[in-house]
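First the structure, which I've put down as C-alpha cells, then a few questions once you've had a look.
Note that this complex is displayed minus one protein chain, with the remaining chains in position.
Letters A, B and C mark the chains in the order given here, with residues in each chain numbered from 1 onward.
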Amino acid sequence: MTSSADVTPELEDLYRGFERELLVPLWTEIGDLMPAHPRSRAVPHLWRWQRLRELAARAGELVPVGRGGERRAIALANPGLGGRPFATPTLWAAIQYLMPGEDAPEHRHTQHAFRFVVEGEGVWTVVDGDPIAMRRGDFLPQAGWNWHAHHNATAKPMAWIDGLDIPFQYVTDTQFFQQGRDRLSDAEHATPDRSRSERLWGHPGLRPVAASTGGPGTAGSPLFAYRWEHTDRALADQLAIEAEGFGGTVQPGHAAVRFTDPATGADVLPTIRAEMHRITRGTQTAPVRETGSSVYAVFDGSGTVTVGAATWSVTRGDLFVVPSWEPFSARSEAGATDSDSGALDLFRFSDSPVFEALGLARTEGTAR
Amino acid sequence: MTSSADVTPELEDLYRGFERELLVPLWTEIGDLMPAHPRSRAVPHLWRWQRLRELAARAGELVPVGRGGERRAIALANPGLGGRPFATPTLWAAIQYLMPGEDAPEHRHTQHAFRFVVEGEGVWTVVDGDPIAMRRGDFLPQAGWNWHAHHNATAKPMAWIDGLDIPFQYVTDTQFFQQGRDRLSDAEHATPDRSRSERLWGHPGLRPVAASTGGPGTAGSPLFAYRWEHTDRALADQLAIEAEGFGGTVQPGHAAVRFTDPATGADVLPTIRAEMHRITRGTQTAPVRETGSSVYAVFDGSGTVTVGAATWSVTRGDLFVVPSWEPFSARSEAGATDSDSGALDLFRFSDSPVFEALGLARTEGTAR
Amino acid sequence: MTSSADVTPELEDLYRGFERELLVPLWTEIGDLMPAHPRSRAVPHLWRWQRLRELAARAGELVPVGRGGERRAIALANPGLGGRPFATPTLWAAIQYLMPGEDAPEHRHTQHAFRFVVEGEGVWTVVDGDPIAMRRGDFLPQAGWNWHAHHNATAKPMAWIDGLDIPFQYVTDTQFFQQGRDRLSDAEHATPDRSRSERLWGHPGLRPVAASTGGPGTAGSPLFAYRWEHTDRALADQLAIEAEGFGGTVQPGHAAVRFTDPATGADVLPTIRAEMHRITRGTQTAPVRETGSSVYAVFDGSGTVTVGAATWSVTRGDLFVVPSWEPFSARSEAGATDSDSGALDLFRFSDSPVFEALGLARTEGTAR
Partner (left out) sequence: MTSSADVTPELEDLYRGFERELLVPLWTEIGDLMPAHPRSRAVPHLWRWQRLRELAARAGELVPVGRGGERRAIALANPGLGGRPFATPTLWAAIQYLMPGEDAPEHRHTQHAFRFVVEGEGVWTVVDGDPIAMRRGDFLPQAGWNWHAHHNATAKPMAWIDGLDIPFQYVTDTQFFQQGRDRLSDAEHATPDRSRSERLWGHPGLRPVAASTGGPGTAGSPLFAYRWEHTDRALADQLAIEAEGFGGTVQPGHAAVRFTDPATGADVLPTIRAEMHRITRGTQTAPVRETGSSVYAVFDGSGTVTVGAATWSVTRGDLFVVPSWEPFSARSEAGATDSDSGALDLFRFSDSPVFEALGLARTEGTAR
C-alpha cells in the first residue's frame, strides 16, 4: 500500500486535483474494493416474527392499501446498509399484511418476486388473472413482468413473507413498473382450491404440450404455487431414503429441496434461489459459506443458528440474514412450539442464480 | 437430369470405371438421396395388440429368459425396412413378456429405453438397484448406461411395451453394451410401492439439493416412473381448463402431456420424446406432419387413425407407425371397450429430440 | 443367446408366427444389434486421388452439368455399405468437377455441406448470392438451407472435395430440397478476392454488431470460407509454441485446428466436424478411437496411416475412411512429393457433433 508514503504537499495537491476532476486513486481504496474475500457491509441480523406480526397488524389498522403505495409491505432493513429497505445487498424481504376483504391493486414489474406463508390463509394472489390460494407452507413465485394482485376473501387478516430482488435491480438500474387495472373482475375474485397454473404445470415431470412458457421479460417458473404437502413429503422421503441406507440428503439428518422451474429445471426465478431445509432433532449442520447472500425464515420447529460471529435461538417465523461468505450452520433443538415434522424447517432464499449465471459462485463447506 | 443423356458406350465405360473404384455418381441417385421432402422407406403399419399378446405368451412357454438372449422381447419390423426389427428407421418397439417368478438378467447399454404398460402389473424393473413397480398406464424411462433388470414378483405373466433407440444407434454405430450381475440381491427383489427415484424426484417442481443427476453416459431423466394417476389427472385438468374458457390443450378436445426430465425440463430421454394424448369422444385432430418418425400405442378407448394413405380402426393396445413427414390424424369413436376417460388415449414416442438438437426438426399442421 | 435351445417344431412354428406378423425376436438378433462396442458395417478403405481425378475428368467430358442431376459429383461408396454412395454410415464424400465456364445450378437442401480444395482454383461458390473464391487449402462450409451454386470463371477445369451429411439425413428421413434460379445474375458471377461473408465474419474474435446469423434451418457458420493462409499459420504457430516449451499441440509433433462457427464457437456445421491436422516429419500419432466415423483427405506430404487392421502409404489427395471405434494412427514420412510444410497435413471430417449433442460420444486414446 502506498499509504506508507509520506503525504507530502505535492501529493496533497495531486489528491485535490483528483477530487476536482472527479477521480479516485485505486491505491488508497484497494483494501476496501478488492478484499481477499467478500466482506459484506451487510451484517448478520435477526428479526422476530412476533414483533413483525404486531407491527404489520398495527399497519393494517392505520395504513390503507391502494394505488400509489400499492402494497402494505414492511421490509427488513439490514443495519449495515444505511437504513435502506434491503435485507441484503441484493434481496428484499418483507412482511405483507392484508385485512379482511381487502384487495391490493394489480401491477407488474421486472422485479422477480415470491410469497411464502408462515402462518394463516385466506388470501388469493392473482397472477395473470389466475387466482392462487395461499396457505401455510406454500411457496408462490411470480416472475418479473407478470401482472398480479392480491385479495383477502375471508373475514380474517393474513400476513405472509414477500421476497424480491428489488435491491439488485435498484443498484443495477434495471427496474420497470406498470400499474394495472384498479379492480379485479369477478372471475378473478374466485377462490379455487387449485389454480390453472397448478393444473397445467403441477404434475411431476409432465409438461403440457400446448403451453408455452411466457414471452420476453417473463422468464421464470410457469408454476405459481408449490404446495406444502409436496414440499413436506419430499423432505420426509429424503430422510426415509437416508434411513434405508441410501443417500439423498445434504448430510445425515439434513434434507433439502430446491424450488425449480418445471419447464427448465433451473432455479424458480432468474435471480432468486428458494429452498426448504429440514434439520432433524439433534442434528448440527456443517458450516457453509457461499458468495452471495441469503435470507432464512424459520418455518417450523426451533433451534440455534450461527451466522459468522452471531448465534441466535430461533423459532417459528423468525427471519435472519446470512451475508456473503459468512459461515452459516444450524442446530435443531426442542423448543416451546410443536413442530409438524419434529424437526427444524428452514425456508431459505438467496441470490445464487445471479452468480451462477455469471460464473462468480463459490462455495466452501458442504456441497450443495 | 442427365438421365436424358444417351447412355453411350463411353458413358457405360465410365460407369464401369466408377464401379471398379467403389464410386457412385450423384446425378443418377439424387432423386432418391435428396428428395423435395422426406420420403421414408418405412411405411405406415398397424400391429394388433391381441395378436402380439398371443405370440408373446407362446414365447413365454417356449423360450427361456437368460444371459445371452437377455430379454424375451419381440420387436415390430416395419415392412419397408427389409425385415430388420426396426419399427421406424430410428426406433425400436417391442412387446416384452415375463413369466411368474422370472428374472431378466442385469445389463446396461448406451441405447436409451423406456417401458410403457398397456395392461397388467406385477413386474418390477430394477434400475441402478432401485426396484420400480410397473402398472397399467405407467411410463418408465431408463436412460442409456443405467444398469437394469426385471423381475416378476407375482404368480401371473406380464407383458409390456419396450421402446428404444436401437435402430438409431445401430445405423450410426454408437452402441456399447455390458452384462451385469446374473442375480439380483434380495434387497433388489423388494416390491415397494414407490421407488427411491420417485421419492427423490417425483415431487412437482422440487429438486433434491443433494442429488446429482448422473455422470457421463447417463443423461436422461433421474425419475424412473411417471405414474398413470399423474398423467391421467394432467390430461383431465387440461380439458377442464379448456372447458372453463382458457387454453391449455393442443386443440379443442385434444389434450397432451410430454414426459420430461425434471432436472432439465427437456425430453425424458436424449433421443426419444414420449407423450400421452387424449382425444375426447367425437374429436377429429388436425393432420400434422413432422420430420422424424413416431410409434403410437392405443392406451385406452377406440377410434380411427389416419397415417398418410392408411386408415385403421384401433382399440386398446394396438400399435402403429407414423413415418417421417406422413400426415397423421386421429378421431375418437365409441368402441367395444370401456374407456376410463371416455376418450381415445394415445401414447406416442418419437425421435424428435435428435432432430431438435441438430436443428433439423420441421412441423406442418397443428403447432406442438 | 437362447440359440442353445433346440429349435423344436413348436419353436419353428412360433418363429413363423413372428414372420407372418412382421415381428422379430430380440434374442436371435441381440449380438448384432447390441454389441459390446460399435462394430461398423462400414470398413476401412482408401481411394487414390489420381484415379478419382482421372474419372472425374472423364465425366467432365461425357456428362453435362445441369438441372436434374444438379452436380457433377462422384461419391465414395464404402464397400461395407451395400453399394450405396455412403463413405460412412453418416457421411458423404465426393469429388466434384466443373469445366471451364460451367455453372452448377442454384439449389438448397437441409443437408449440411462443405467444399475442401486439394488442388487448383478458379471456381467461385455462390452462397446466398455471395461469390466465394475456392483455392488450394481452403475450407468452405455451407450450412443447410443456404442457396448455393458454383461457377468456373476460368479456362481450366477444377476439382474439389464435397463433404455432406447426406447418409445421415437419408437414414433418418429429414431431408428437404429446393431448386433455385437456373442462372446466376451478373453480380453473382463476380470474382472477388474476398467474399462478403469473410469481410463480415472473418476477423478474429470480432462479431458484427448488426449481423444476425441466419434464421430457422440455417444454423451453422456464417463464415463461408476458412482460408489456407490462416489454417497454415495456426498450425505453424502451435508447433512453434510447443518448440518454445509450452503446450498447444495435441501431442508432440501433432498440431490440429478445428473449423468453428465464429458466432458460437461450436462446430462449423451442426452435424459435421472439420479439422486440419499437421504431423511433423517422423512423428507417429497415438492410436485413437471414437464413436462415429471420419473421412480423411491427405492435403500435403506423405506418410503411413493405420485404420484398424489396414495400413496404407498415402500421398496428396488420397481419401480414406475411419469407421466408428476403429483405432486410427498416422506417421509422417518423406515421400515423392514436396510438402509445403515439411509435414503430413491431414484434413478430417466426422459426424462427432451429432453424438456430442446427444451425449453419445466416447473417445479412447489421445484426448481431443
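Convention: contacts are C-beta pairs under 8 Å (C-beta built on N, C-alpha and C of every residue); 3 or more make two chains touch, one makes a residue touch a chain.
This structure is a prediction, so every number in the text was calculated from the model and none was measured.
Undergrad: Can you list the shown chains that the absent chain is in touch with?
TA: Visible chains that the missing one touches: A, C.
Undergrad: For the chain not shown, which residue from C:258, C:281 or C:331 touches it across the whole complex?
TA: In the full complex, the listed residue that touches the missing chain is C:258.
Undergrad: Just name the one of A:125, A:152 or A:324 that touches the chain not displayed here.
TA: Per the contact definition at the top, the residue touching the missing chain is A:324.
Undergrad: For the full complex, which residue in A:262, A:292 or A:317 touches the chain that was left out?
TA: A:292
Undergrad: Specify the residue from the set C:202, C:270 or C:353 that touches the hidden chain.
TA: C:202
Undergrad: Of the residues in chain C, which ones touch the absent chain?
TA: 196, 199-211, 221, 223, 226, 230-231, 233-234, 237-238, 240-241, 244, 246-250, 256-266, 268, 275, 277, 367-368
Undergrad: Give me the chain A residues in contact with the hidden chain, please.
TA: Chain A touches the missing chain through residues 1-5, 8, 10-11, 14, 17-18, 21-30, 33-40, 42, 45, 47, 51-52, 55, 58-59, 62-64, 66, 68-79, 83-85, 89-90, 94, 109-111, 144, 166, 168-178, 217, 219, 270-271, 291-293, 323-325, 351, 353-355, 357-360, 362.
One rule holds for everything that comes next: only the chains that are shown with their structure count from here on.
Undergrad: Which sets of chains still touch one another once chain B is disregarded?
TA: A | C
Undergrad: Look at all chain centres (mean of CA atoms) and spot the one farthest from the centre of chain B.
TA: Here the answer is chain A, farthest from chain B.
Undergrad: From the C-alpha centre of chain B to that of chain C, how far is it in Å?
TA: Comparing mean C-alpha positions, chain C is 32 Å from chain B.
Undergrad: Using CA atom averages as chain centres, what separation in Å is found between chain A and chain C?
TA: Inter-chain centre distance comes to 52 Å.
Undergrad: Can you compute the centre-to-centre distance for chain A and chain B, using the mean CA position of each chain? Integer Å is fine.
TA: From the centre of chain A to the centre of chain B is 42 Å.
Undergrad: Spell out, as numbers or ranges, the residues of chain A touching 2 or more other chains.
TA: Residue numbers touching two or more other chains: none in chain A.
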